[in-house]
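One chain of protein is taken out of this complex; the other chains stay put.
And now, chain A:
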């Protein structure tokens, strides 16, 4: 820990992410900074209850959480048990940061009167992590799509081989030729061929 960090009061951060893997990764990232006290929302607990329980300075919220509305309007709650104000962290000078945060699906609330100094680095860390997860998810979706297409092409080949008493290379060449003739991808030709077979079998 640096001397500066020692003299700095600890910042309480509550992480509210229902995605366990991503939430854990964000916690690990933030816990690496020992000037932060990092807290989570216990399973089954509403976000607002967790804020009441922990009294954080900052809340980092996954925007897919529907109970964000409770935090959004805490100021209007008459007789609220939560005496400290909650405000959406808004940085007028850094619109790009806020838009990026929104795009990646995270937002930040202050739970103290004055915005804490260190919100921006926290938000940036969260954005980086969310972006990584988003990319990984996209890569996974793409890998699953490729696998599904390969499986469909294999199925269409087997079906063609059986129907036409053809070999595997002949079946594949037929799919390739058909794809060229119709300016389609082989996977699309395979899907059409299988759909036609199902229709024929049903009639």
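Methods note: contacts are C-beta pairs under 8 Å (C-beta built on N, C-alpha and C of every residue); 3 or more make two chains touch, one makes a residue touch a chain; residues count from 1.
In the analysis below, contacts and distances are computed from a predicted model.
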- Message: For the chain not present in this complex, what protein name does its UniProt entry give, out of "YceI family protein", "Nitrate ABC transporter ATP-binding protein", "CDP-4-dehydro-6-deoxyglucose reductase/phenol hydroxylase P5 protein" or "NADP-dependent 3-hydroxy acid dehydrogenase YdfG"?
- Response: "Nitrate ABC transporter ATP-binding protein"
- Of A:90, A:128, A:180 or A:196, the one touching the omitted chain in the full complex: A:90
- Options A:28, A:64 or A:142, residue touching the unrepresented chain: A:64
- Looking at the whole complex, which of A:27, A:46, A:166 or A:194 touches the chain that is not displayed? A:46
- Item | Positions on chain A contacted by the hidden chain, ascending | 46, 48, 63-79, 88, 90, 92, 95, 98-99, 102-103, 107
